[in-house]
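Excluded from the complex is one protein chain; the other protein chains are retained at their positions.
Letters A and B name the chains as they come in the text, with residue numbers starting at 1 for each one.
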Amino acid sequence: MRYYSYFPGCSSEATAIGLELSNQAISQPLEIELIELEDWNCCGSTPYGSLDRQESVLVVARNLALAEKTGLDLVTPCSSCFVTLYGANLELRENPGLMRRVNEALAVANLEYHGNVRVRHLIEVLVNDVTPEVISARVKRPLNGLKVAPYYGCQLVRPDYGFDDPESPHSLDRLVTSLGAEAVPFALKNRCCGGSLIISDESMALGLIHKLLENARESGAECITTPCPLCQINLDAYQGRVNSKFNTNFDLPVLFVTQLIGLALEIEPKSLGLNTNIVSPNRVLEHITKVSQEAGSGT
Amino acid sequence: MISFVSEVAVIPGGENIYQCIQCGVCSGTCPAAGEMEYPPRKMIALIRAGMRDTVLASSSMWHCLSCYMCTVRCPRGVKPTELAHALEYLADKEGYRVKGTSTPAMYHSFVDSIHSNGRVHEFGMMLKYYLRTNPLAALKMTKVGLSLFLHKRLPLMPKKVKGKEDLSRMIQRFREAGSS
Partner (left out) sequence: MEPRIGVYVCHCGSNIAGVVDCEAVTQFAQGLEGVIVARDYKFMCSDPGQELIKKDIRELGVNRVVVASCSPTMHEPTFRRACQEAGLNPYFFEMANIREQCSWVTEDHEEATEKAKALIAAAVRRVYYHQPLESREVPVNPNTLVVGGGIAGIQAALTIANSEHKVYLVERDPSIGGHMAQLDKTFPTLDCSACILTPKMTLVGSNPYIELMTWSEVEEVSGYIGNFKVKVRKKARYIDVSKCTGCGLCQEKCPWKAPSEFDVGLAQRKAIYTPFAQAVPNKPLIDREYCAYFQKGTCRACVKFCEAEAIDFEQEDEIVELEVGAIILATGFSLFDPTPIHQYGYGRLDNVITSLEFERMVNSAGPTGGHVVLKGGSHPESVAIIHCVGSRDEKYHEYCSRICCMQSMKFAHLLKEHTDAEVYEFYIDIRSFGKGYEEFYNRILNEGTIFIRGRPAEVTDVAETPEEKGKLIVQFEDTLAGVQRRLPVDMVVLSCALEPQPDAEVVARMFNISRSADGFFLERHPKLEPVTTMTDGIFVAGCCQGCRDIPDTVAQASATAAEVLVMISRGKVEIEAATAVVDERICSGCQLCLALCPYSAISFDEEKEVCRVNEALCKGCGTCVSACPSNSINLNHFTNQQIVAEMEGILG
């Protein structure tokens, strides 16, 4: 059993509830325990860093100080939280002046940070700690042939953390293949979905989402999978807006990577939060169960 | 009187700005370049030209998606994403009112939500944002909002962090101590 301190991120309680449910559901079968960081606060994400870089590091530091006390790696499933926590952690370690100033402020709540936390992305934990081989071995219901477009988004692979290739990543492809599904060659798999600018810059973001959906469909995908809450909501909840704006008829289910893993582990769709996906994942469920039935009927 | 470029060179985000050879890979890569009056390369050229006001008054950096593709491709180690953040900070701090984008208002709503709850309450944040900018625009979003709500993805009430007060006091202390 591997233990991790777990930073869910604000979306996990709301728009990315599906991510949260599936993370928890798959942890036991994969022998990892995600222990929620007690009383964590928002990491600040891009907005805080843009409005006040130094103060945003403080906001992150409260979480790092709390995590340091657990002695465990701090793992987050959200790409935006990851880049924020990781970046602030790096900056604190490299800038003693900032660390001092931050610790002065943390002292107000009897907290202190010494730079000892390792910040990690859940996907990296699944690939490096659990490994696709072990996941493959745990699969109870292979997704046999389901054509999946693995969508990385931006902040899982950029800026370069040394985890995966920023231009041509393959970690999600490996995870998808380990489940018995087919990772289709998806050229735009690491291009931007618009992120939080879907709210204030909707037209531009919809254009980007449209390109992604188009490329995924052309690659032969039956569904898209992604780790990031922002990417998922943009591709899923706004698929309808893309259809109205561009006169298209996309109907691509967008599953969190952990939801896909959960399906292969034969976990109940409801426990994976699949009822929260906007574009109905029914076709995916049908494809999987059909194959399983055929296999089961011994033809 | 220090030049704008030397001012930027020493703040986080301004790393290696002197090394820029204006090759244009950043602007060529940027998915938002079409929206920006001054995409990254041009922005650096303007900074070097000392056009502080033009730069900070522009809406260009607010269109940055933080996708980091420019940073990965720059052959000189410049970090245009971080530079955009740094310019956003300067512009906001010095009170530039930006035309042509409501991203500053969105960012402010986001941060306000953190200050109120310790975490971002997405529904509350969206409400605040639309009230701040354009309430009518909210109507366009009802379909998406409703769809999210019906799929149990948009709780109406925020979750509060117990250490919210701690966080406020820390921030207060940090601000009082001034810049390092």
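Everything below uses one rule, namely that contacts are C-beta pairs under 8 Å (C-beta built on N, C-alpha and C of every residue); 3 or more make two chains touch, one makes a residue touch a chain.
Keep in mind that this is a model prediction, so the values were computed, not measured.
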item: Touch criterion as defined above, residue of B:34, B:100 or B:135 at the omitted chain; value: B:34
item: Absent-chain contact - pick from B:6, B:22 or B:172; value: B:22
item: Among B:52, B:73, B:115 or B:175, the residue in touch with the chain that has been omitted; value: B:73
item: Residue among B:42, B:63, B:85 or B:121 that touches the chain left out of view; value: B:42
item: Hidden partner chain, residues of chain B it touches; value: 21-30, 33-34, 39, 41-42, 73, 75-77
item: Positions on chain A contacted by the hidden chain, ascending; value: 165, 167-168, 187-188, 211, 215
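The definition used in the following text is that only the chains that are shown with their structure count from here on.
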item: For chain A paired with chain B, centre-to-centre distance based on mean C-alpha positions, whole Å; value: 22
item: Residues of chain B defined as touching chain A within the complex; value: 12-13, 31-32, 34-35, 63, 65-69, 71-72, 79, 81, 84-86, 88-89, 92-93, 101-103, 105-108, 110-111, 113-114, 118-123, 126, 129, 133, 143-144, 147-148, 151-155, 159, 161-164, 166-167, 169-171, 173-175, 177, 179-180
item: Complex contact set, residues of chain A against chain B; value: 10-11, 13-18, 39-42, 44-55, 58-59, 62, 83, 91, 97-98, 100-102, 104-106, 108-109, 111, 154-155, 158-160, 166-167, 191-192, 194-197, 199-201, 204, 208, 233, 237-238, 240-241, 275-278
